[in-house]
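Scroll down for the structure; my scribbles are underneath it.
Shown here: the complex without one of its protein chains, the others still in place.
Presenting subunit A:
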Amino acid sequence: MLKVNNIETWYDLIRALHGISFEINQGDVVALLGSNGAGKTTVLKTIMRLFYDAKTEQPEKGTIEFLGTPIQRRDTSAIVKMGIGYVPEGREVFPELNVLENLLMGAYTRNDKDGIQADLENVFRHFPILRERTKQQAGLMSGGEQQMLAIGRALMSRPKLLMLDEPSLGLSPLLTHEIFQIIKNINEQDGVTIFLVEQNVNMALKYAHFAYLLENGRIVRADTPAVLREDEDIKEFYLGIAREQSVKGYKRYRRKVRFR
């Protein structure tokens, strides 16, 4: 469905992505994992072409294909119309619009009134709390409700692929669980392919069908969660399960990274 081929993204003179390739298949939940500064958000912004104020067009190299058509350097609104929904990091709701207006802004590129109404009902089905809050200013809601609103807003464009940037950011473990459950429902009931970018590796591995691990702008692992869970490095550095100490009695901090 989405095929990213060897993209390089630069922030002026700094190369943030060093040639990244991955693929997302229809109907899957695919996770992109990595720590702070690995380049996760940059990947999403490159796909959505949100580097509109960069000095040069991004990505500098490589291609992005969605449903067989190249979309790199297309206009963001065209990409949204083709069926990619994006929930940005930190929610980014419109604080002074009410919930309903926020949701309708999600459907900005669409003109079919009945379809929008049906999708609105669908969003309310996933997030019943939003139905109660339609007239409330989005900026006055709690973080969890704002996250739900941001996901609902992205669903309003009726995306085929929904990209979520750290939906667990700043949420309690309980709420994170709830959000992930809803994401799973969206995937299973609405047939929306999910591209999940997360730091919360443990959580993401529970729900993903396939996962990529990003480190310093390179993809270093690509496998199913079952395999990744057993990976020694991932256990130690991302899941916090300590490795056994070496025979001499101290911990090794250096490790080999295999670049693909």
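By our rule, a residue touches a chain if its C-beta (ideal position, glycine included) is under 8 Å from a C-beta of that chain, and two chains touch if they have at least 3 such contacts; residues count from 1.
Please note the rule applied: contacts and distances are computed from a predicted model.
*Asks:* Out of "Sarcosine oxidase subunit delta", "Aldehyde:ferredoxin oxidoreductase", "4Fe-4S dicluster domain-containing protein" or "Branched-chain amino acid ABC transporter permease", flag the one the UniProt entry gives for the chain missing from this complex.
*Replies:* Answer from the UniProt record of the missing subunit chain: "Branched-chain amino acid ABC transporter permease".
*Asks:* Please pick, from A:K40, A:R133 or A:R153, the residue that touches the omitted chain in the full complex.
*Replies:* A:R153
*Asks:* In the full complex, which of A:Y86, A:F127 or A:Y207 touches the chain missing from this view?
*Replies:* A:Y86
*Asks:* Which of these touches the unseen chain: A:E101, A:D190 or A:D231?
*Replies:* Here the residue in touch with the unshown chain is A:E101.
*Asks:* Looking at A:N6, A:S77, A:Q181 or A:N202, which residue reaches the missing chain?
*Replies:* A:S77
*Asks:* Which positions on subunit A touch the chain that was left off?
*Replies:* The missing chain touches subunit A at positions 48, 50, 52-53, 55, 75-77, 79-81, 86, 88, 90, 92-97, 101, 104-106, 108-109, 139, 143, 146, 153, 157, 170.
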